[in-house]
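Here it is, the structure, as structure tokens.
All protein chains but one are shown in place.
All chains are identified by letter, namely A and B, in their written order; residue positions are counted from 1 within each chain.
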Amino acid sequence: MRNVSAKQTQKLAMAGIWGGGVITLLLLIVIIGYVLIQGLPGINWEFLSTNPKGGLSGEGGILSTVVSTLYLIGITLVLLVPIGIGSAVYLSEYAPNNRLTRIIRYGIETLAGIPSIIFGLFGYALFVTVLSFNFSILSGALTLVCLLLPTMITTTEEALKAVSYSYREAALALGTTKWQMISRIVLPSAIPGIVTAVILCIGRAIGETACLYVTMGGSAAMPSSLLEGGRTLSLHVFYLAMETNAMDKAMATAAVLIIIIILINALTNLLAGRFQKRLKGIS
Amino acid sequence: MTEYNFNGQNCRGDKIKAKNLNFYYGSFQALRDINLDIPGCAITAIIGPSGCGKSSFLRLLNRMNDLIYGSRIEGTIELDGKNIFDRDVDVVELRKNVGMVFQKPNPFPISIFDNIAFGPKQHGKKSKIELEEIVESSLKKAALWDEVKDKLGQSALALSGGQQQRLCIARVLSVEPEVILMDEPCSALDPMATLKIEDLMRTLAKNYTIIIVTHNMQQAARVSDTTAFFMMEPDRAGSLVEYGSTSEIFTNPKDKRTEDYITGRFG
Partner (left out) sequence: MTRYFTDKLAKYIVFISGFTAVVILLLIALFILREGLPAFSEIGVFDFIFGNVWRPGIDQYGILSMIVGSIAVTVVSMIMAVPLGIACAILLAEVAPSKVRSILRPAVELLVGIPSVVYGLVGLVLLVPIVSNIGGSGFSILTASIVLMVMVLPTIISISEDSIRAIPASYREGALALGATKWQTIKGVILPAAKSGIGAGVVLGMGRAIGETMAMIMVIGNSIAFPNSLLDAARTLTGNIALEINYATGTHESALFATGVVLFVFILLLNSAATVFLKRGSNAQRLG
């Protein structure tokens, strides 16, 4: 009798467990499916090549938002990548096992947990107001650098740690300086991992809204300088949904976003696979 | 910091002398009172059971142990009469002069040519012709040239284990050291590859001072001119039990512990 009820409990439990997986999968399918079904029809050449009219109308396309997004990501990466790699190199290759290093790591962890809107407040206070960059792509980019730094550092450090210690030993034993060993052997070997880190950050940057909402202004016009305001693709979805009735345009923009994210995900997985293979080429 | 110039007299007298050497990892003593004179242009083998500090000693000779946090030494190690732990010694130059081949072959994940050219490049050699000459001569000295001369652009990781180890030897040779340290270089290789490397060692010993750590006694007996037997004491510090010509050590050991180890009673 005992065995029967244990088996029944098991069946029930397994049903619940599989149910969990099915529901999760369904959620993904519904969300992505709905957006693509509603949005794809709205994507055409005109949509991609004209600017949104802005304001309440919701007419137009997404061109200026794409350009703003590209500018934003460009400036962000220019600062994020060197600082992120520098910090990661410090943690992985130089930092001794002492309290100072623990403080640095604590700082990075804490920064990683802070919500985007707080970064937005910070960016608004420092970049928009104190440094007088005003609502601009520049303010948004600087804010984004702060937001993304922990991700860049952590992922890059993983990439560096994955490089076999034996390479470092071999290089130093040949009479190289530490920096020669790092720059000529370790960093080149870690490049696929670093590229993954960069792509990861780009993906997050594209999806970011809160901190950019309060630092970039919301101008729908084509930006002609970094000190002008703008809106990213994600922000455009928000403005369309909240200020206009153009749900079809919002869906279309969202569909573009989803396609970009899917591509980025696929690219990251591809690179991660290549990275593993390269390091496993040795034993 | 003055640059220390090694005197390039490789084959005269004793190349390396360890004097009253004690080595610690933090508070743990790994080596006790080592006194050892290593002759130039010869092969010296260091044997002993696991954990007796042979590898630690070897790594002191090119100061690779500097990389370990909390390591410190007492006593001196002299290379050509100059203590390598003196403040004015340039560690980077020391490591160029005292090369090391590791237990597991560790070629860089780049081409064969780039592996060998790496060392000279870091030391300032730039011209393509010079580098090509160096690569060719190093590979010839390491008895690998014929096997790879047509595929220098291929990844070094595609070579077999034995070839990779000879590549690592060629890589060390490319920076023109006077001493070559080998830390159990054949333990990851098959017998055929091992014999090739042992032949190579004997050829190289005509011009280089070679020190090899091995747990394979037959190898030590085959290959070396002098042998040092290390052992771990009860407090886990390693010490030098006996040192002499290889034939003496293996046929007529003076210390009973040496005799026990060689005849296989432990280890």
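Points to keep in mind about this one:
Assume contacts are C-beta pairs under 8 Å (C-beta built on N, C-alpha and C of every residue); 3 or more make two chains touch, one makes a residue touch a chain.
All figures in this text were calculated on a predicted structure; none of them were measured in a lab.
Across A:Leu70, A:Ile118, A:Ile191 or A:Leu270, the single residue that touches the chain missing here is A:Ile118.
Screening A:Ile62, A:Ile75 or A:Ile108 for touch with the missing chain picks out A:Ile108. If you put the missing chain back, the residues of subunit A touching it would be 6-7, 9-10, 13-14, 16-21, 23-25, 27-28, 30-32, 34-35, 38, 82-83, 86-87, 89-91, 93-95, 103-104, 107-111, 113-122, 124-126, 135, 146, 149-150, 153, 177-180, 182-183, 203, 206-210, 213-214, 234-235, 237-238, 241-242, 247, 250-251, 254, 257-258, 261-262, 264-265, 269.
The definition used in the following text is that only the chains that are shown with their structure count from here on.
Centre-to-centre separation between subunit A and subunit B, using Cα means, comes to 48 Å. Listing the residues of subunit A that touch subunit B in their complex gives 96-97, 164, 166-167, 169-177, 180, 184-185, 188-189, 278-279, 281-283. Across the interface of their complex, subunit A is touched by residues 62, 64, 67, 69, 92-97, 99-100, 102, 104, 106-110, 118-119, 122-123, 155, 157, 168, 171-172, 175 of subunit B.
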